[in-house]
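Excluded from the complex is one protein chain; the other protein chains are retained at their positions.
Coming up: chain A.
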């Protein structure tokens, strides 16, 4: 018998899939990563090829083992974190996806969403599932696919076509696919569909009826940590022991286990999550109520979430769409060529605006352009957009909780950007702290899986692994902060009502 030395995590993100092996100290041992293609077939549409993502996993998981000189029997457990809400439909018998996966940033359902919002029973939705009806979540997208693919609804009603977010798709494939694959999801992912009742943690018949989604196509809802099954493919014999939405995984990886603890993860978008304990808290300031995690059969822990759709994706657009930089980190180099934004602001409402506004019809703008503006100023404005959007969700969080945030724990790829981290600290006027694990999403998935199989004993032990890796302290003149914030808010207002109802 080999000693089980590692826990493996898979982070199936919006831009790439990562596989990481962690040791008992929660330290990274090996990491492999592969990007997948972003398909933008029409303005506002964003799609992924689920098959490509599965093939990427087939490749990077064995590679991660190889880099560490490890074998599957040395892996105590596998934990999966995933981009949330992105919806895949596939044929149970062939394992082939039905079209491409529709990504969380996709806005094709905007008119459907306005229709649904106009229904007299629309208020019931938020009450039951904690979410506003928006293009962001899965249900309206599934409904759209069922409405727009001939014959699909019948196949779905017969259970021949399955729905899942990315963790469902990967677990189904890892456990045998068409040959007996397990069709499950976890509570955190299910809490993002608009279809799960937040209190019972089960699919809600009224919500299913409201969105017209047949129950037969839905996965079974399970806790976030539990040995679901052993993998039969790619990592034969390895226990699949945790699944969480990536943002919830980061909350777990930051060891925010107590009510009042919060983190913000900076990737494609950015997401501030606050642990609110075992009772769901309703927001009155544009935040979402969501499940944070559920450990085995313990009561679920809830969270308030401030979701920002576009942060790192704006940097990505600056690189790929405009070609002004060759790599994302060069945004910092370019931004440092100037002292300030020169009066320029970019509001990246590419997919409308998420928290705290929830305006699907808003679209992005650049304001304050004069002949003075150089690409350096634009680079500043790109980074500052992330800072101000954070400020808006923090303000909402403070208003909802009645407490003022004292420090912000951060993680994700953008935390490598010192100029940005300093700016966030400046505009929030609190210290910003990065823990010693930038890949907190992966760490959280690993923690959850390791906990499920007894590789780690308890939450307290995990907490002791948390250490501060870097800290930025606020240093902005308060008058300047206020003027800049005011300018930002005026810029945001100018994005509203861009898409006219019923047309584009």
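By our rule, a contact is a pair of C-beta atoms (placed from the backbone, for glycine too) under 8 Å apart; a residue touches a chain by one contact, two chains touch by 3 or more; residues count from 1.
Note that in this section contacts and distances are computed from a predicted model.
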Protein name as given in UniProt for the chain not displayed, "IclR family transcriptional regulator", "Nitrite reductase (NADH) large subunit", "Phosphate transport system permease protein PstA" or "FAD-dependent oxidoreductase": "IclR family transcriptional regulator"
Absent-chain contact - pick from A:148, A:333, A:398 or A:483: A:333
Options A:186, A:417 or A:484, residue touching the unrepresented chain: A:417
Touching residues on chain A - with respect to the absent chain: 25-29, 31, 326-333, 413, 415-418, 436-439, 465, 467-472
